[in-house]
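For this depiction, one protein chain was excluded, whereas all remaining protein chains were kept in their positions.
For reference, chains read A and B in written order, and residue numbers begin at 1 within each chain.
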Amino acid sequence: MSKLFQKITRSQLFLPIVALILVLVFNVIKTPTFFKITIMNGTLYGFIIDIINRASELVILAIGMTVVVASSAGTDISVGSVAAVSAAIICYSLGPSQEAYKVPYLVGIFLGLMGGMLCGVWNGFLVAKMKIQPMVATLILFTAGRGIAQLICAGQIIHVEKVEYRLLGSFLPGVPLPTPVFVAILVIVITWAILRYTALGMYIQAVGINSKAGRLVGINSSAIIFLTYIYCGLCSGISGSIISSRIAACDANNIGLNYELDAILAVALGGNSLGGGKFSLAGSVIGAITIQALTTSLYAMQVTADQLPIYKAIVVVIIVAIQSTEFKKWFSNLKRKYAIKAEAAS
Amino acid sequence: MIKFFKDRIDEKTYLLLITILMFIVMYGAGMIIYADKGFAKPQMFFNLFINNAGLIVTAVGMTMVMITGGIDISVGSVVGLTCMMLAYMMEFMKIPAGLAMAIVLVYGILFGCVQGFLVAYLKIQPFIVTLAGMFFCRGLTAVINSEMINISNAVFLKIAQFKIYFPFLATLNKKGKLITPFIYPSVIIAFVVLILIYIMLKYTKFGRAIYAVGGNEQSALLMGLNVRATKMKTYIFNGFLATLGGILFCLNTCAGFVEQARGFEMEAIASSVIGGTLLSGGVGNVIGSLFGVLIKGTIESFITTQGTLSSWWTRIVISLLLAFFIVLQSIFASIKAKNK
Partner (left out) sequence: MSNDLLTMRHITKNFPGVRALNDVDFTLRSGEIHALMGENGAGKSTLIKVLTGVEDFEEGEVLVSWMDHPLINHSPQEAQKKGISTVYQEINLCPNLSVAENIFIGREPKKNGMIDWKKMNDCAKKLLKDLNLAHIDVTKSLEHYSVAIQQMVAIARAVDIESKILIFDEPTSSLDELETEKLFQIMRQLKNKGVGIIFITHFLEQVYQVCDRITVLRNGELVGEYLIKDLPRVQLVAKMLGKDFDDLAAIKKEGIEKRDRANQVPILSAKNVGHRGTIKPFDAEIFAGEVIGLTGLLGSGRSEMVRSIYGADRPDSGELSIKGKKKKISAPIDAMKAGMGFLPEDRKAEGIISDLSVRENINIALQTKRGMFRPLNQRERAEFTEKYIKLLQIKVANPDSPVKQLSGGNQQKVILARWLLTNPDFLILDEPTRGIDVGTKTEIQKLVLKLAEEGMTIMFISSEVDEMLRTVGRMYVLRDGELVGELTEDQMNENAVMAAIAGGEKDE
């Protein structure tokens, strides 16, 4: 029993989950209706649904970010801009008409995702081949991305008026859960399957921990890093398509704005090191949901948009502080002292 | 001859020289291409410093942090907050300019303490700590005042607009009028900071400890350095420099508003990196960062001098130039590494 307990508490996921639960519990106290889910017009509504719905894009981005961080020990800060590029490509190729798309829907989406992957190729090329530090390499698309998106849209906000375009960002007919949730789950499952049924996960970690040693055991480090950046680009594209579908438009300046920060935060809140190497996909997913839960609950508590970042900052610091090894050490010392005292007393 | 240099110059100096050389080439090219638009005038060159005095100071702090292997993405919002605090205190609370600046600097130090504590003592990843710091300061700015405040404090404006002339560089303009190039006090402050920090990094125990910690934290610890204190102090310095940079920035804009200096942290990071600082720590030099800032400033001057680009083309061109520069640097670095 205590063995099991120890195993649970030692797991990397333990604290991230606790953090998420704490956020939720706090909510219930403050907002008793928090867990209430109602059905309207055959679809589910409620804070919880809202959280997992709105967290979808972030979850997808966080997955891409996780593999990039693991393999290259650096962050891809261009994900938000790349999402905007994809959204722009999709909206441009589908066109504003109410009646018909310019190209078939799937072709449009495909083009958008290809755009995202192309951005990933560029980033991967700079990081893996040119050996440029990831944050700086991706800084280029971070700045240029929105410019490219605007260029595609010719500086306008393209609205896609055809109603079906909204489906990806809202509800499919007859399905009670929002579509983005399914997309996020799909991405999670595919990523998990790739890592599970190939040795890629181990390669990524090995490259991130010690690329020299990785090379000597036959891993092509730069190919692995390259691959992770492309994958991250794809994830950015997917979330770009969702965001754009939610607003049925492409707003090059605002799509995915500051998402890179939240994505990185999600990775860290999941107990992953930004120094590369070992990673946990589940951790990042939980991290992303925690962030969204936090935002949603702060709004539910009537915190204004202005103040929101302040609270967010404080909660984030508390969560990561609790997870820090120093805190754990301090805590276990305390426990030991307590045990000794108890022993002395008895 | 070339061989002689190759043997004498180590990798870091070589990269610094390349950076400086590239700046000169770039600026020289600008002087030729945009000669008719005044690019060759001394004032144009001075403007580079006037516009970027704040960035120089901030980048210096950033460089220190990056040498320890950390990063600080809160500086942009700290600069924004600084401007807002200054504007609010001077305009709405009628606090004298000197006192307002002092308060802001104290805030910077305190803020640096908190971030430093979290990074050094709780060992939280710097990116996350400073990301939270960024949220915090940006939020605070909006909470203080969501409207734009223009500064009209007489003393402040006087400092901001006090021109220091360089008569020996005076030139005649087309109409035959004598134009004397000038700088503002902020440039002087930036240079004083730069020189002081340069000396500190090179000639004090603390300075060298920063390099050691960044080179290999575990080793630094085993060699008997106080890693925590070193990191803590670095973040405090950085907090102070970020607010000082903010004051210089504010002297330039004379206003405070929520969105001010958004993305400033990226400019500081990019300048540092262009100047040869490694994000992985242990390597960096404030002189390099100065040139990083100047290169970034030159790219921007190109764009403004050109004047016809739409806003999105501006972004794309800026990043293309940045990419060009970074790639070129990486190629030089790998050539050097191969010849070793």
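Note that contacts are C-beta pairs under 8 Å (C-beta built on N, C-alpha and C of every residue); 3 or more make two chains touch, one makes a residue touch a chain.
Computed from a predicted model, the values in this text were never measured in an experiment.
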| item | value |
| --- | --- |
| Selected from B:Phe111, B:Phe127, B:Tyr211 or B:Phe257 as touching the chain missing from the view | B:Tyr211 |
| Among B:Met26, B:Val143, B:Leu169 or B:Leu221, the residue in touch with the chain that has been omitted | B:Leu221 |
| Touch with the omitted chain, as defined above, among B:Pro181, B:Gly282 or B:Gly297 | B:Gly282 |
| Positions on chain A where the hidden chain makes contact | 197-200, 202-203, 205-206, 209-210, 212-220, 277-278 |
| Where the missing chain touches chain B, by residue | 10, 199, 202-205, 208-209, 211-212, 214-216, 218-226, 282-283, 340 |
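Note that in this section only the chains that are shown with their structure count from here on.
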| item | value |
| --- | --- |
| Chain A contact footprint on chain B (complex, rising order) | 71, 73, 118, 121-125, 127-129, 131-136, 138-140, 142-143, 146, 266, 269-270, 273, 278-280, 310-316, 318-320, 322-323, 326-327, 330-331, 333-334 |
| Complex contacts: residues of chain A adjacent to chain B | 73-75, 77, 126, 130-133, 135-137, 139-144, 146-151, 155, 252, 261, 264-265, 268, 273-275, 306-314, 316-317, 320-321, 324-327 |
